[in-house]
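Let me begin by handing over the structure; questions about it come next.
Here the complex is missing one protein chain, while the rest keep their positions.
Which chain is which? They are A, B and C, in the order written, and residues in each are numbered from 1.
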Amino acid sequence: MEVMILMKDQVAKLYDELSGEYNFFAPVKEKGYVAYRKISNPKEIELNYFNSKIPPKEILFPQMEVLFEFKTDGKNVIEIEDRKDLDEKNILFGIRPCDAHSFDLLEKFFAFGDFQDEIFLKKRENSLIIGIGCNSPKSTCFCTSVEGHPFQKDDMDIFLVDLGDKYLVEGISDKGNNLIQQLSWLSKASKADTIKAKELAKKAEDLITTKLDLTNTSQILESNFGNEIWKEVSENCLGCGSCTFLCPTCTCFDVIDENDQYENRGRRIRIWDTCQFCLYTLHTSGHNPRDNNIERCRNRILHKFSYYPLNYDLIGCVGCGRCIQVCPVNNDLRTIINKINNIKPKEEENVSV
Amino acid sequence: MGDIESENQNIENKIKELARNLLREKEVDVIIGYKKGTVPLSSSPVFITREEDVDKLLWNNLCYVNLANYLAPRIPTLYDEEGQKLKVGIVAKGCVGRALIHLAVENQINLENIKMIGISCNGIINRKRIEKEIGEKEILETSILGNNIIVKGRDFEKTFPFDEYMNELCKVCKVKSPPNVVDSCVGECLENPVIEDDFNDISDFESKTSEEKWAYIKDTLSACTRCYACREVCPMCYCNLCFVDQNKPIWFGKTTDFTDIFAFHFNRAMHLAGRCVACGACSSVCPMGIDLNIITRKLEKIVKERYNFTSGMDKETLPPMMSFSMDDNQEFMLEED
Amino acid sequence: MNEITSETEQMKISNDEWEPKILAFLCNWCSYAGADLAGVSRIQYPPNIRVVRVPCSGRINPYFIVKALIDGWDGVLVSGCHPGDCHYLTGNLVARRRFGILKDLLEFFGIESDRVSFMWASAAEGERFAVLVRKTTKLVKKLGPNKKFEKKW
Partner (left out) sequence: MSNPYIPMLTTVKNIVSENKVNDIKTLELEFKKEEDYNKFNYIPGQFAEISLIGKGECPIGIASSPTEEGSIQFTIKKMGTVTSEFQNCNIGDVVGVRGPFGNGWPIEEMKGKDIVVIGGGFAFSTLRSLVIYLLNEKHRKDYKKITVIYGNRDSGEVLYRNVLEEWKKYDDIEVVLTIDREEEEWKEKVGFVAPIVKEVGPSSNNAVAVVCGPPIMIKTTIAVLEDLNFNDEQILNSLEMRMKCGIGKCGRCNIGNKFVCIDGPVFSLAELKKLPNEY
């Protein structure tokens, strides 16, 4: 497929052409931060940004999502209404490679096993990701350590490279290529453009200074469930949910029923939940399998770096660095990983809890 | 004293010296302080048990977490192998001291096990404001130079006057060092402080109409993701089961619908009346950068004006919500015309 | 509470002029008896209040009031014994402190504090009870319907 060029001032045109058919989600500036929102005016699009505060998973897996609605006769349910908006087509514009990769992880997770989460998967299927390379990754980024790259394009449908006043447009999937063909007004890219894009990719890679060695981490984690290190890494943790709520791969949710005050109807919704809250695992009997910070912190790390590799043969982290930036007590994931890697193998001791 | 930079150096040296002494004399088992954060505009609470680690401690105007939180009963980490409570030394700026004293008033901690390493806090940087003003550029390094905050990035450098970019609460703070009660404080502390405050900083907001206030509150709070970082970092939020988590009955929803967000923040504010020690940690840690400071100030103002109370100043005065008087003001009660 | 709500809703529909609905928490020992006295003395007061009897005004948790507002009540009224007359000696004094702070905070958050009223009325003050209910109804009516907390559906 040929590589095309989209001028930055043509983004509005792109929006105009696609917004009829698609819900157009793009980064906008909101309350001082960047967020992905469904836009109604191309002027809202923020083109100059690192990454969003809340990951774009909130487009396909929003913090509060209706599972179904129901009508009652005052006491009993008489009718259940399924979601009807799942077939709407979405364009996710300006997604960074790490977040695009997170969609891949989320898809694997929601499709895993005998039961599929149709709500997520359908929306995912109807979404077209126009990703964009990271020209200047942040110091907290470590995507190259988790099999990613600031210019990784595998998980996108269309890949953009910011060349200053224009974007290099490359179709990746069939879906993406078809869309590019539809946009006949796109000009062709010159050789200089593609060379420049390559240079930018190299430059971006060099800018990533954080290198984590995750080759053995999952094995080390498997045999060190009861290690002393967990006390150390959870010592100053407060037990808030900022790391997990802002994590592009965290998927846990809670289910609640809501009733309309004035009409005989209601809905069952899911809201984000996090393993960092003590109520997350609390049984009605009062027993709590993960009763303190140590266990909860451990669960988060193990889930991403041990359970994900065991279950899906993938690392459950995309290296976006959001949790590092937002942790109120600066409990740095990079430090934790390094500490884990430094655990000395214990041969004589049988580790158990 | 000189500028902020040299003040910081003095404070830091003092912390290290006192901490080293406390550990050497075995007066405490563990020191809770701050260490350098791994990202700019941050610091990380640290637990130090060995004298040689004392050099990790620092003071850099980014020590925004209220360390008293680690002594509140919800986080039971400070026990030895036999389950005995450790004796704790704690780096205490004014608001940490106030929090400790207030927790003692509420019978949550025993000040006898605690040594405050009192310092005269020279203010905390409003990191959310700097982050917002820098915008979509990455901050790689921050430092204090003279009386300025220097923020450096890949291709920029910006100077912020410290006085202006302090936390709003620090600008009006009257309790820089911990009040000294039951001789639990080493280092700098206040003896019998008397607090006068005019609360001019929120009078602008108070003079707004209901609709304006509501619009502001709605705009500010609607970014909330209910991660509860504000609650978890608050030394006064030590309930085992917070009201938002209660499910028998379910008082308020857990969703991010504004009504539920409002219910959480309003009731939390209500619970902090006469208890909040104005440390500003909640605003400093909010991942969405929500500024809860005006609410904090209003709470202080209400209890000061109505009940002449300032939280965490001494061990004897009961907080307003734990006491009452026949002569309380009741101008708000409905009366016949 | 839902049943009461729908009843008031019906009342609203049948009346052209908008009438506020006010949730009234009355203490068992004074104000409830006061309301009773107003009734048996045939003193008229507006039918806008819906009464919940509580053992003491000190029983009123601020949650009750916030939840009532969130659930769409236009106003909340709490009435207890006069200071010094509390059946439990000091319950109303404890309550008074809460009410003061609650009122100030509501105003600060931009919710018209007139929506929430507190009053004292003894068992012998049927007349006073009626007058104050009239007053609070007037205050709430002036503010109009409580629409701040409508959930997005």
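By our rule, a contact is a pair of C-beta atoms (placed from the backbone, for glycine too) under 8 Å apart; a residue touches a chain by one contact, two chains touch by 3 or more.
What you see is a predicted model; the values in this text were computed from it and never measured.
What chains on display are touched by the one that is not shown?
Across all of the complex, the chain we cannot see touches A, B.
Just one of A:Asp117, A:Asp193, A:Glu235 or A:Asp332 touches the chain that is missing; which is it?
Of the listed residues, the one touching the omitted chain is A:Asp117.
From the listed residues B:Asn13, B:Asn247 or B:Asn329, report the one that touches the chain absent from this view.
B:Asn247
In the complete complex, which positions of chain A touch the hidden chain?
Per the touch rule, chain A residues meeting the hidden chain are 67-68, 70, 72, 75-78, 80, 82-83, 109-110, 112-119, 121-122, 225, 251-257, 259, 266, 268, 270, 273, 275, 280-285, 287, 289-290, 295, 299, 302-303, 306-307, 310-311, 352-353.
Taking the full complex into account, what residues of chain B touch the chain not shown?
247-248, 250
Heads up, the rule we're going with is that only the chains that are shown with their structure count from here on.
Can the chain contact pattern be summarised as a line, a ring, a star, a complete graph, or none of these (other)?
Complete.
On a CA-centroid basis, which chain has its centre farthest from chain A's?
Relative to chain A, the chain whose C-alpha centre sits farthest away is C.
How many angstrom lie between the centres of chain A and chain B, each centre taken as the mean Cα position?
32
On chain B, where are the residues touching two or more other chains?
In chain B, the residues touching two or more other chains are 257.
List, in ascending order, every residue of chain A touching at least 2 other chains.
Chain A, residues with two or more chain partners: 258.
Which part of chain A faces chain B closely enough to touch in the complex?
Touch residues, chain A against chain B: 30-34, 46, 48-50, 53-54, 63-64, 136, 138-140, 235-236, 238-242, 245-246, 254, 256, 258, 269, 271-272, 274, 277, 279, 292-293, 324-326, 328-332, 334-335.
Tell me, which parts of chain A touch chain C in their complex?
258, 260-262
Which bits of chain B are touching chain A when the two form their complex?
That would be residues 37-39, 42-47, 65, 69-70, 75-77, 131-132, 135-136, 138, 140, 154, 219, 223, 225-229, 231-233, 241, 245, 253-257, 281, 284-285, 287-289 of chain B.
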